[in-house]
Structures are given as structure tokens and as C-alpha cells.
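First the structure, which I've put down as C-alpha cells, then a few questions once you've had a look.
The complex is shown incomplete by one protein chain, all other protein chains being positioned as in the whole.
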Amino acid sequence: MVDMGNRNHAPADDLILSARANFRRKAGAWLGQGILFAITSVAALAVLFIFYFIARDSIPFFASRGFAEFFTDTAWYPSREPGHFGALPIFVGSGLVTLGAVFLAVPLGVAAAVCLSDVLPFSVRQVVKPIIEILAAIPSVAYGFFALVVFAPLLQDAGNKVLMTAWWILAGPTLLLLVMVLGDLSTTWVKNEKHVRAARITATLLIGCVAAYVLVAGARFMGAITIITGTNALNVSVILGIMALPTVVSVSEDALQAAGRELREGSYALGATRAETLCRTILPAASSGILAAAMLGIMRALGETMVVWMASGNAAQIPEPFFNYLMPIRTLTATIAGDMGEADHVTGSDRYHVLFAMGLCLLAFSFICNLIAEWFVARQRRKLGGE
Amino acid sequence: MNNIPTSEFAVRRPPAVSVKTPRNPAQAGNGNQLMADSFSVYYGPFEAVKKVSCAFPVGEVTALIGPSGCGKSTFLRAINRMNDLIPSCHVKGLLYFGGKRIYGPKLDVTVLRRRIGMVFQKPNPFPKSIYDNVAYGPRLHASCSRRDLDERVETSLRKAALWDEVKDRLQANALGLSGGQQQRLCLARALAVNPEVLLMDEPTSALDPKATAAIEDLIDALRGAYTIIIVTHNMQQAARVSDLTAFLYEGSLIEVGATSQLFTNPKEKRTEDYITGRFG
Partner (left out) sequence: MMRLQTRKLLDRAFAGVGVFAIVLMALALIAILLPIFQRGAGAYVFRATVEHRRQMLDLFERGDEDVLVKEMQKALEARQPVLEALASYRADQSERLNEAIGAADRLAQRDDLLGRRIARAVEQLRHTADLRQQIDRLSRIEQLMRPQSTPDMTDDLDLIRDITSELEVQAAQYGELTERLRQLLGPLPGDEPRILPRFRYGQARWDRALIKQSQLLYIEEWDYSDASAMGRRVLSPRRDLFADTALYPLFEHIENDLEAMLRPRWTFYGRFLTDHSVDAHFFGGIGPEALGTFYLTLGAMLFAVPLGIIAAIYFAEYAKPGRTVSFLRSCVSTLAGVPSIVFGLFGLAFFIYTIRVSPGKSVLAGSLTLGLLILPTVIRAAEEAILAVPREYKEAALALGAGRWRTVLTVILPAALPGILTGTVISMGRAAGETAPIIFTAAVSVGVALQPTEVFTQATPALSWNIYNLATEHEAVDEIRHVQYGMVTTLVGIVLLLNIAAIWMRARISRKLRG
């Protein structure tokens, strides 16, 4: 066996520190932590700096022009002398593309998240995840370039065909499904076993005819649309939707995962199908997380600059009618990016400060969105934490 | 007591040798003795260890037994102040090491932990090479030459009876070792800083019988040179390796005594119930 004799304790170190050593040690630890804390604070408090500096440079604008013109006027002529700074169309533009993007990204994103967390086998998931990550990683200027150079000409030259194809792809399966379900539901009152089948077939056929009519009429309508310019709100909304997708998918997938196995098993044990389990138990349980995902998606779309700058047309106008996505619009981010070049030289003028006012609005929006998202996440955690 | 055949506890050494009564700290020879005096540990308001008073004789192996959740780990971790990591944890009462208060204001925790080593329930080698694992402690505390370090690593690995198995692959990742080897590596790592006391929290619970036997042999070999406190759920193990046994129940120290005596002739009813398997 090993020789146990030669144990040599280092005699020098004593358990008890001298008063000075003790002080030095305590001070060192305190100082170290203090430095860590200070550095961390700098990193974290940068956001307050941002708020301060953006607010500071936007005050001169509000001081000289007040709020009414900025928020309610529709005339945006910053380069005129004297300038006119009605930013309402720009707010509307930002709102339009954000809404459009969210309408695209949230349903698709949540569906994809559900599929990822509950439908697909693990191996497929491993393949799909990187797709999402790569979608998220592509720089926004590349999306913008695509929107401008590939998608906009496509929309302009064959916009009606694009819209028609989209209509067929989206509406076709939806209506088919709707017909089958409605056909079934509308005959539940028929109690007589003998007649049930016949009734169902009749009802399905009837509803099917209506649906087919809707489908064809919709396609006709889409086919008749002419798109004047490819750089419009629709283009930007689609691209922003794609950009917001990864955020929505990953955050809502986290929420769905967090809902836990027990909940699912409980529902399956009662004989519910997967769809019912998900719709009735899991989605409600994860609703807060999904709302948080939507908020984060909104933030992504709202704060995006390059795509809207390149492909939205940059026309400061409220579309006619206001939901006309085929008109060019202008957003806050694009205005800041585009106008600073000219405003830069005349530091101190309203033209310069109005851009900071817009930045402040963006900052405030995203701050509120972030707060809401955080609140949703916290609520989700509380809910699943069993309170 | 009669319902347990004594033969079930394979006490390795004759009782006469192993039966030792706790000595007075003043008498504690050349080593430093561990002693608890009405020592309590709290998690927030919850008192996990309640007013324990006892002494751990130098150079002997003491087993801590007791039902799950009775505070064995808590007590053990309190000894080298690992509980400092848990924010809600605080202590009352006194705990001495070599006559000095472990929770005293001027105590140097790093020195304390160097002198009171610990082996955990789950083998936890660092994700580094075998060599770096063992050399980690010495490198921390002394700036030794490369040769000294090599020697230190070798002796520690020899003490842990691992040298022959790993001497050809000292630079291999420690996570590539088997569970038993990893645990012995952790032991070697703890020995490499020359501690006086070794705390072991269920060191064999994650191991198979063969690896367990190897660890037990090691403990046996280290006896005398180190003061060892071992937590175990395995009564046979306690009987096999320890000189003294302490029984904890719901945070209180119910009984402590020579192993042979405690297992054959417990003074307390609860001890008897526990070791005969009526509860816990």
C-alpha cells in the first residue's frame, strides 16, 4: 500500500487571518465585487443613457413646434422653408407594416411552434431548428435587397398572379376543411340514423358549392388587381413577417414546452385528440407566452429599418383607403435613416430634432412592448409555477 | 437488538481497536480536531441541523447515518462552509476546527477548505485532463515547480489507488474515466492539497459494488493519516469502514458511539429502530 507517513502540511498558512490580512481580504472582495457591479451597471444602464440622449435631442423639436402638428397633421414637408412636420402618415405607415407583418408571422409562427413542440419527431425538429436560426440570422439589409431587387419587380410585373397563387394556397385548403367540418356540424340535429348520411352529403355539397364560389370569386378578384409599384406596404409586410417569424416561433415554442408533459398527458388520458389537447389545454396554458412572442414579433417588425427603407416606397402618405396595402408608405425608421443625411448638416434645426422625436416614439413603443412582453412571460411563469 | 445477527455487519477490525471514545480537543495529538458545540444550521426559518454537539477524533473514520432529509449533508457541508453558497443558509452555535471557530469572523475560508477536503456524492471531476484535475489544488495554493507538481500528482493518484490505471493517459480528459475511477480521481484531487480532514457525502452511492469496495479499501488505507467523516445510507458500509458512528434524526444528533457498540448495542430506541430498518 501507499506510504502514509510523509504527510507534510504547509505550516505557514493559518486558519485565522490577522486583522490586517482580514481587512485586506474583505476590502479586496468588496472592491472586486464593486468593480464587477460598476461594470455591469454601465452595461445595463446604457439603456437609460439612450433614453436620455434621444429625449434630450427631441425636446427642442417639441418645444418649438408643440405636439399637435407632429401627431395629428398629415403634411410631411420637412425640407420646405418653413418646414411642416405632420408625422401622422408616417405613424400610420409604421403601424400598417407592423400589423401586416404580425398578421402573417403570428399565425404561421404559432402553428410552426405547435408543430415543432408537439407534432414533429425529434429528429425532424433537429433539422427544422437551424432553418429558423438561419432565417433569424440573415442580415436585414439582405432581406431589404431581396425585397427591392427580387420581390418588388415580381410584384410589379406579376403581382396579380402572385396574389392569386397565395389565395389558392391559403384559401383552398382552409375552405375545404371548413366545408367538411361545417357539413358535419350542420347535420348533428338529424337524429334518424338512416337519414344522417344523406343529410350530411347534401349539406356538404351545398356548403361546398358556396365555398367553391367564394374561392373562384376571390381568385378572380385577386387576378384583377393591378399593382402600380412593387415597393409598397404589402411587399414590406411580407418580408417583415418572414423576419419576425423566427422570434415568434422560438418564443412561443418555449412557452409551449414550458406547459409541461403532465398537462398534455392529463388531456390525452381523457380521450382528447392532439388538436383538442393543444387547443383546449396547452394553448390556453401557454397563452401568455404566445402573447409575449407576438409582442416581440411586433418589436422586431416595428424597429426594422433597412427593409422598409429600401422597399416601402418611402411616400409619406396615408393610403387610400387606409388599409390599402398596395400603396407605397413611409415608416418612422426609414424616415430617420433617410432624412438624417440631409438634416445632419444643419444641427440644431427642427429637421434634425424631429428625427430624434421619432426615435423617442420608437423607443417608447418598444419599451412598452418590452414591458408587456416581460409581464406576459412573468405571468406565464407564475401560472405554470402553480399559483 | 437480538433480531439482527451481528454477523451481518462485517466489522473488519476487532472491536477493541476500533472502539474509541471521543477525546478532549486539548488532547487531540498532533492534528486538529473538529468539534461541534450546540451547532445548528438553518435554511431560512427551517432548522435543518438542531443543536448538534459532538467531536470527531483525529485520524479516525466517523460515519454519519440517518434517514433521508435528516440533515447529514447539511451538517457535513457546514463543516467546510460549503453552505455559504446557499443564500438562505445560516448557522447558530459553535463549530471548532483545531480550537478555532469555523464561523469566526476572521477565518480564512479558502484555507479552511484546503485543510478540510470534501468528496461529493456524484463524482465531479472538472472537464479537464486527469493531470490538471489533480494538480488543480496544488496550483491554487502554492507555486510549486513542475517536478514537485508531477510528484504531488503521482503520490495523490497512488494514494487513491488510481495511478496504475491512468499513468499512461494523464493528459486524457477526466470525463472519459468510469464512474468509480472518477470518484477515486476526486479523492486524489482532494488528497493532493494535503487536507487534514476528509468529508465524504455518500461517496459510493453512485458506484457499483466493485468500485464501492475499492473506495472502501481506500478509506481503510487512509485511516490514521486523515480524519474522515463519511455520510452513508449503507449500514454495512458504515459498519465496515468506520470507527465511530453518529446517528442523526430530524436534525438532531441522537446517538454517537463506537461503531461496534452502536450497531450491536444502541442506547437509544430510535437508533435501534433505524438500524433494524423499522423506518428511514
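Going by the order they are written in, the chains are A and B; count residues from 1 in each one.
The rule is short, and it goes like this: contacts are C-beta pairs under 8 Å (C-beta built on N, C-alpha and C of every residue); 3 or more make two chains touch, one makes a residue touch a chain.
Quantities reported herein were computed from a predicted structural model and do not represent experimental measurements.
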Among the chains presented, those that the missing one touches: A, B
Residue among A:V150, A:A198 or A:A212 touching the omitted chain: A:V150
Which of B:P87, B:P105 or B:P209 contacts the chain that the document leaves out: B:P87
Selected residue (touches chain absent from view) among B:I130, B:V193, B:I230 or B:L244: B:V193
Sole contact to the chain not displayed, among B:S38, B:S53 or B:N124: B:N124
Residue in contact with the excluded chain [from A:G86, A:G109 or A:G218]: A:G109
Missing-partner contacts on chain B, residue numbers: 80, 82, 85, 87, 110-115, 117-118, 120, 122, 124-128, 136-137, 140-141, 175, 186, 189-190, 193
Positions on chain A contacted by the hidden chain, ascending: 29, 32-33, 36-37, 39-50, 53-54, 56-57, 107-109, 111-112, 114-116, 119-120, 128, 130-135, 137-146, 148-150, 173, 177, 180-181, 184-185, 188, 226, 242, 245, 249, 273-276, 278-279, 296, 299, 302-306, 309-310, 333, 336-337, 340, 344, 347, 355-356, 359, 362-363, 366-367, 369-370, 373-374
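Quick note on the criterion: only the chains that are shown with their structure count from here on.
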Separation of chain A from chain B, taking each centre as the mean of its C-alpha atoms, in whole Å: 55
Residues on chain B engaged by chain A in the complex (per definition of touch): 97-98, 100, 104-108, 111-112, 114-115, 141-142, 155, 158-159, 161, 194, 196, 221-222, 224-225
Residues of chain A defined as touching chain B within the complex: 1-2, 4, 7-10, 13-19, 21-22, 25
